[in-house]
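This is the structure I have questions about; it appears just below.
One protein chain is absent from this view; the other protein chains keep their places.
Labels A, B and C are assigned to the chains in the order they are written; within every chain, residues are numbered from 1.
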Amino acid sequence: MIQQATETEIAVRSTDVDSDGHVNNARYYEYCEQGRLAHLARLGIIRREPRHVPYHGLFTIVETRCRYLLPLYYGDRVVVRTTTVAVGRSSFRLRYELLRGGEKVAEGESVQVWLGEDGRSAPLPEPVRETLVLSLAEPPADAPAAEPEEQG
Amino acid sequence: MIQQATETEIAVRSTDVDSDGHVNNARYYEYCEQGRLAHLARLGIIRREPRHVPYHGLFTIVETRCRYLLPLYYGDRVVVRTTTVAVGRSSFRLRYELLRGGEKVAEGESVQVWLGEDGRSAPLPEPVRETLVLSLAEPPADAPAAEPEEQG
Amino acid sequence: MIQQATETEIAVRSTDVDSDGHVNNARYYEYCEQGRLAHLARLGIIRREPRHVPYHGLFTIVETRCRYLLPLYYGDRVVVRTTTVAVGRSSFRLRYELLRGGEKVAEGESVQVWLGEDGRSAPLPEPVRETLVLSLAEPPADAPAAEPEEQG
Partner (left out) sequence: MIQQATETEIAVRSTDVDSDGHVNNARYYEYCEQGRLAHLARLGIIRREPRHVPYHGLFTIVETRCRYLLPLYYGDRVVVRTTTVAVGRSSFRLRYELLRGGEKVAEGESVQVWLGEDGRSAPLPEPVRETLVLSLAEPPADAPAAEPEEQG
């Protein structure tokens, strides 16, 4: 078993705030992306090459969602807590909890599909699949329904 | 019955593109927001005041989601086709189809909750509710399951 | 002589607006970038390949500036009028006028340095230089002081 959650701190910028005075709904997905990259780099699934955004060409995002619980403001520090919640044949699902001072302000999910060399969906390479399964927040046996719909 | 869908054209900017060479997943939500504002302004639910982003303080977004079907690129012109798909007591759900040259490249949804003067969720004012019901893409009788989970 | 100015229309998005209620100062540079790419593509200096942001690897931006004359708001349509204003040995300078309904709301400039195959600054290829000189908004003889400081 490996450590399950990856925590990534985000400082809310003034330029994340829209004319409503709080962080725009689309920015939450940018925050989740920072969590996703940190999580997958920590697991060794994407390479941490200096000066590169690491996942390019390995997988594609096919679905994202977010529930907004409390507004975020300029100057807030958000912790994105990323966990793996489902692993399929060619796809996997990550969950994001956005916390401010320990309080949950939003929760999101994303589904990623692995890409083969031809740029089309492909089975997860076995070492990637094993790593993802080991990182599951809950044992797969407890969550049969969490299988992503997106996979074949 | 009123015209159901609002079509909003978006020109993809170079700065919408990330290091993968296509539009970042978070930007789709900015595109949906342009559709949402145009749709609600066309219905008269939010005021079209010059020089103001129109919905502030009227409602809040409690959930968004997006499914990505095809990548979008710099120079693409996207049509966001926005429809009302469910109306509850204090919330309503919008759906977004993103089309490029008539081909669907993504579809999204958002759930909005109306706000009272105290900034907390409140029943939809009756004229707003009537307008939204009239704008439903499909008659409510056909879609009982579409009732947003978020409402009371 | 070739047509000197390239006009690019930008629709201000709600997400360009910051908590002050008008377009954030940094966004003007995104608008200028749309003008820059359109101008250089029209001149044939950068290739218009479908689905690619076109200038990558050809040159780098070494300086930008902007003067803000009037605020921009959600829903405004801005025309970015881009002209070539100076051509040096390895660099060239572009100017941007941002117009709303014919009224100037901002003006900007950028200096670009050509890159050789080693990724370092290099003399402008002769056809590029000729094209840029032909596109100059004013004959070089009228603007000796406009020579970019950045070049050798």
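Assorted remarks:
Keep this in mind: a contact is a pair of C-beta atoms (placed from the backbone, for glycine too) under 8 Å apart; a residue touches a chain by one contact, two chains touch by 3 or more.
In this text, all values refer to a predicted model and were calculated from it rather than measured experimentally.
For the chain missing from the display, the contacting residue among C:53, C:78, C:98 or C:132 is C:53, taking the whole complex into account.
One chain of the complex is left out; on chain C, the residues touching it are 18-20, 24-27, 29-30, 33, 52-53, 56-57, 60-68, 71, 110.
In the full complex, the hidden chain is touched by chain A at residues 10-11, 13-15, 17, 21-22, 30, 33-34, 37, 50-54, 73-76.
Where chain B meets the chain that is not shown, the touching residues are 14-15, 17-21, 24, 26, 74.
One rule holds in what follows: only the chains that are shown with their structure count from here on.
Rounded to whole angstrom units, the spacing between the C-alpha centres of chain A and chain C is 36. Rounded to whole angstrom units, the spacing between the C-alpha centres of chain A and chain B is 24.
If you average the CA atoms of chain B and of chain C, the two centres end up 34 Å from each other. Residue positions of chain C touching 2 or more other chains: 14-15, 17, 21, 74.
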